[in-house]
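All protein chains of the complex are present and in place, except for one that has been dropped.
As written, the chains take the letters A, B and C, and residue 1 is the first residue of each chain.
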Amino acid sequence: MRYLPHTQEDIQKMLAVAGSSSLDDLFKTIPDAVKVKGGLNLPEPMSEWELNDHMEKLASQNIACKAYTCLIGAGSYDHYIPAIIPYLVSRSEFATAYTPYQPEVSQGTLQGIYEFQTMITDLLGMDIATASHYDCGTALAECALIALRKNRKADKIAVSDLVHPGHRQIIETYLKPTGYEMVLIPHTRDGLTDIAALEAMDGIAGLAVQSPNFFGHIEDLAAFKKIADDKKILFITSFTEALAWGVLKKPGSFGADLVAGEGQSLGIPKSFGGPGLGLLAGTSKLMRDLPGRLVGRTKDANGQDGYVLTLSTREQHIRREKASSNICSNNGLNAMTAAMYLSTIGKIGIREIAQLNHDKAIYLKSALTGAGFEPAFDSPFFNEFVMKAPRDFSLKRADLISRHCLFAGLDLAPYYPELTDHYLFCATEKVSKEQMDQLAKEVA
Amino acid sequence: MRYLPHTQEDIQKMLAVAGSSSLDDLFKTIPDAVKVKGGLNLPEPMSEWELNDHMEKLASQNIACKAYTCLIGAGSYDHYIPAIIPYLVSRSEFATAYTPYQPEVSQGTLQGIYEFQTMITDLLGMDIATASHYDCGTALAECALIALRKNRKADKIAVSDLVHPGHRQIIETYLKPTGYEMVLIPHTRDGLTDIAALEAMDGIAGLAVQSPNFFGHIEDLAAFKKIADDKKILFITSFTEALAWGVLKKPGSFGADLVAGEGQSLGIPKSFGGPGLGLLAGTSKLMRDLPGRLVGRTKDANGQDGYVLTLSTREQHIRREKASSNICSNNGLNAMTAAMYLSTIGKIGIREIAQLNHDKAIYLKSALTGAGFEPAFDSPFFNEFVMKAPRDFSLKRADLISRHCLFAGLDLAPYYPELTDHYLFCATEKVSKEQMDQLAKEVA
Amino acid sequence: MMTRRPGTKGLIFNEPNVWDKSREGRCAISLPKSDVERAPLDPALTGDAPDLPQLSELDVVRHYTRLSQWNFGVDSGMYPLGSCTMKYNPKTNEVQAARQGFAGAHPLAGDECSQGALRLMYDLEQYLAEITGFDAVTLQPAAGAHGELTGMLIIHAYHAKQGRQRSKIIIPDTAHGTNPASATLCGYKSVNLKSGPKGILEPEAVAAVMDEETAGIMITNPNTLGLFEENIKEICEIVHAKGGLVYGDGANMNAIMGVVKPGTVGIDVLHLNLHKTFSTPHGGGGPGSGPVAVTRELIPFLPIPRLEKELDTFKFVTDCPDTIGRLHTFYGHFGVMVRAYAYILTMGAKGLLDASRLAVLNANYIKESLKNTLNLPYDRPCMHECVFNDARQQAHHITTMDMAKRLLDYGFHPPTVYFPLVVEGAFMVEPTETESKEDIDQFIDAVKAIAKEAETDPEKLTRAPVLPKVTRLDEVAAARKPCLRG
Partner (left out) sequence: MMTRRPGTKGLIFNEPNVWDKSREGRCAISLPKSDVERAPLDPALTGDAPDLPQLSELDVVRHYTRLSQWNFGVDSGMYPLGSCTMKYNPKTNEVQAARQGFAGAHPLAGDECSQGALRLMYDLEQYLAEITGFDAVTLQPAAGAHGELTGMLIIHAYHAKQGRQRSKIIIPDTAHGTNPASATLCGYKSVNLKSGPKGILEPEAVAAVMDEETAGIMITNPNTLGLFEENIKEICEIVHAKGGLVYGDGANMNAIMGVVKPGTVGIDVLHLNLHKTFSTPHGGGGPGSGPVAVTRELIPFLPIPRLEKELDTFKFVTDCPDTIGRLHTFYGHFGVMVRAYAYILTMGAKGLLDASRLAVLNANYIKESLKNTLNLPYDRPCMHECVFNDARQQAHHITTMDMAKRLLDYGFHPPTVYFPLVVEGAFMVEPTETESKEDIDQFIDAVKAIAKEAETDPEKLTRAPVLPKVTRLDEVAAARKPCLRG
């Protein structure tokens, strides 16, 4: 076995030192009754090339094995990834290191994550960003818990029903054993979170609004901030498309207390939904309430600049049952990837890519409108929007997939049963006019 | 342009220091009459993603873009490459360094090549191996030149006509302006170099025999050594399939003076024929006649072990017109790749892979015989052999390519006009019994 | 030659923060020309572009190349970080995960268009169930702690379903910090349980605290002292008898693959760390993956979506009335699953068993080789790791931390230090099976040399490390005046 270096001679010598007569004898402290009888029932081991063939066969059973046109977003976005990113992030000094518990030999990870934190605060206009979370949904659930813990008098959290359905389900899961409750804020006919409905709500510790929301619409965050202030509750925003902040006003500029986001758009492959990158940012005031790792700048004993994991008294390995969260391993390498991506596209690139996403989405919307689709709402959006499709679309859609590997929109009915025949479309910088025209022609 | 870091401000500041009024002004020493009028006529620049699309389209016009079955060798072999090899060799410290002129910051390259030299001498049973050449053909031409220079009385070099046709052409090209001559040693009915014909030859400075030869047969190197000794000429052997030495007797064990070889089989992709890896090994006696780079072990000023390029007084940068060769850049990174590959497969792996190649070739030969092919020769071979095909095979062969992406043998007629309907087949560890059975079924 | 210490000095590079290299107007990306019209957003909605650094492509490449050189990974050298199973991360796994059909797959492409991914996940669930001896597995949790939360939610849901929720959970003193923190997230109060003099739990101690207010116990087996909880069966029976459930922290599964199936000894729920036992890279802090395995009775509570097979087709199923719900926006860390799946197929049953045997052999070899050098609080046959401490070095005012830092100068990543908490000054060595005898011997020699230095030249330790780019960092200052962004 090529991963196991032990020769027979090594084993004998080492057993002698270990005082064991055989490899089995090493396990003598394990009662026999507890031991496995017979071997594991697993497939025969494969050589690297048998594995390659096998894996390529599996991969080819996913439609994604081919060049396909992805007009679906809904939390996972099809963006260009520059070639330098996978090269750099795969350098084993980054990829095969553990969490930087020994900062002297982890300055690469630490400076990288410090820069990541900084760029994320720039991106969102927030004071502090953590070193990452699993995904937006889990980060948002942690935000909800912070709000509930901070506001002991209330036991509810108001969550827009245009927060990603997956995220809402996660919040529910996290809240279930706590006795806290998630209340949904309905949406208006414009596909926006219903401010009036929210205003009427009582006993809430915080409110969470996604913008751009699940329908792609840009919410009026200023209005929500005002309500949060009025109610003296925490204002939480979330997002699934990080590139939106290349052009939109930043959540921090509206006074968000906590921001949860998905960073998959920042150079990370879709990978069937994970691993993505949970972003979590907050105001300075909430610093000690934030979950997860934080990297801080400091000096070494010789006065040189350096970085360490810091404020760990919030964390499970120090505080155990009193920790602000149970999170330990997070999505560090993807945070590093995002930092690399943001450094690559830079201030100019992010603006241009963001605008390009919007341009394409506007074009796609009008192309679909021309092909007989009806815009479901009329609110401003970034790169996603909802269309009511002609009756026969669902068949045509399947046909587009099998004939052209083109995924035209996500059926919204499973998520919003009232929205039958409604589809959520997404256009990114990767989709060409030609592809959009082809789609329009095929579905007209 | 993402590769060019200069901002407008940088350019202005730097022009000021350089004392130039504009970028054009930098070229003021160039007479106007010599300058380009108008720009270059080249395609519009592509973004990275336009390039990706364009390149994939081109690549897809090669049949190799799909998983294909390659039963052709003839100097380029289809072997497995472990995943660690491309990862390690692509580490930019190796890939983006120059020739190790500054040994203090090139110890990685230098130790790696030193280890390569050592492993190649082990592989071939020779005293010295150089740091690489362009390919086997050019290495062999250099060997011929060494022989001719060492033996001033003779002006001919005898070369087996079962040396790879490409290599023979290269020798001819290299010899043409020198006044030296290449004489061909014909082959026998057994597909082996004709020893008797060689014995009769006069005025030759050296003899070159490939083993396994172009037909795949294992030559009787001991017999050639004897003739070389009798004639007091240099004995040169060559090979195109480096993995053969996993099982065959090494050329050094037969007393070869010089060995030229192709190392592409050692972890290097076929890449449409290049870059491969020219191997060149010699006896200690010929040390100062060898062309190209050599790495040697030494000590640094603190007594630590280290490595340097050495014996450079043979080389063009020191000796200029009196150098033993004009070679400068060689195929260093592929030598490093080969060293990685040899370290990976190791003593056990090389034997096993070599044997597997032979096993598959024996099976393929018998499967083809069963399908109506006639063995053209009856000499022992490693992983290549010649078959006389049934009349209709050339059509079936084309059909196998288009329907199954299966390349069944190389038509020998262009190389040996007398061998119409003869095909050179190759089987490596990558071909499966199933594929060979399928071939046999299809061509029966 | 082989006994020379690996650590030495070399040329590396200073590198400022990425924004210090920024100059207005640079951009390391070339964007395709737009083929559609510009469609400006309402200016009321737009803001300034974020102030990201502006660099050329080479700047970016050089920045991260230099940063990488300040790091220590498994590929750099031995990384015997206890409880972390820093084994070799095979490169072929990376190739598999990067296949376009996997890396490019959109999570909402639909079951029909995702059969390859679903089949892989389904089979991986089966393999993990076989290895752990459980009836079903969910791959959704994104890391070990997330798996713990999942498991505790399942236990919580189980008790809810029984009609009576419980309020406490038993946590042994050797438990990893994530255990009590995960329990807290489910509203359970942790009841701390001392391990016995042998370093393992005593059934009587469990019996003494287990009651009908207690939801169960969280057991790590082998525990974080590297010792097998020999009384596991009895303990499970005690807990079960009171209606409680047993949670297994399977982070240490690397010791017992093919030797013990936790699902057959009374454990009810178990999480695994694919980024430990199953060779996926830790990435300097994730992403990992923390699948959870359960017994038949607990299947109804597993998170959704569940994977089901029908003939030879796979599909996601969500109508599971008793499910604890969803824990990840999509299906968990698929990219990590691909790597673990590739690992299992590469190893096979025999390979996994050998991995555990050799991991245990390596640990015992180290334990025996060093127990005359470092104090070994629990001198018993260990599993995949062994825990020393600095009791003998205290005489020279040398701490575990000093020894750890000095190991850096010798070219080794230090062991885990000051954990588990039950051993004061713990020095917790987990070599893993992929380290060769020669590398382990070098490590042993290094520790011995350091222990000698502690006596003869303690400054070498208190001033360590001297070779890395920076030396000891002021963590107190970092926390007192946090500077978390540039």
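Everything that follows uses one rule, which is that a contact is a pair of C-beta atoms (placed from the backbone, for glycine too) under 8 Å apart; a residue touches a chain by one contact, two chains touch by 3 or more.
Remember, predicted model here, so these are calculated numbers, not experimental data.
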| item | value |
| --- | --- |
| Which displayed chains the hidden chain touches across the whole complex | A, B, C |
| Selected residue (touches chain absent from view) among B:I236, B:V308 or B:V443 | B:V308 |
| Hidden partner chain, touching residue among B:K156, B:H187 or B:H358 | B:H358 |
| In chain C, positions touching the absent partner | 1-2, 4-17, 20-21, 23, 30, 56-59, 61-62, 65-66, 69-70, 72, 74-77, 88, 90-91, 346, 408-409, 411, 434-438, 465, 467-469 |
| Touching residues (missing chain, whole complex) on chain A | 1-5, 7-10, 45-50, 82-84, 87, 92, 105 |
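FYI, only the chains that are shown with their structure count from here on.
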| item | value |
| --- | --- |
| Distance between chain centroids, defined by C-alpha means - chain A, chain B (Å) | 48 |
| Where chain A and chain C are represented by their mean Cα positions, the distance between them in whole Å | 20 |
| Chain C residues counted as touching two or more neighbouring chains | 25-29, 31-32, 55, 57, 61, 65, 90, 92, 94-95 |
| Multi-partner residues of chain B (at least 2 other chains) | 48-49, 82-83, 87 |
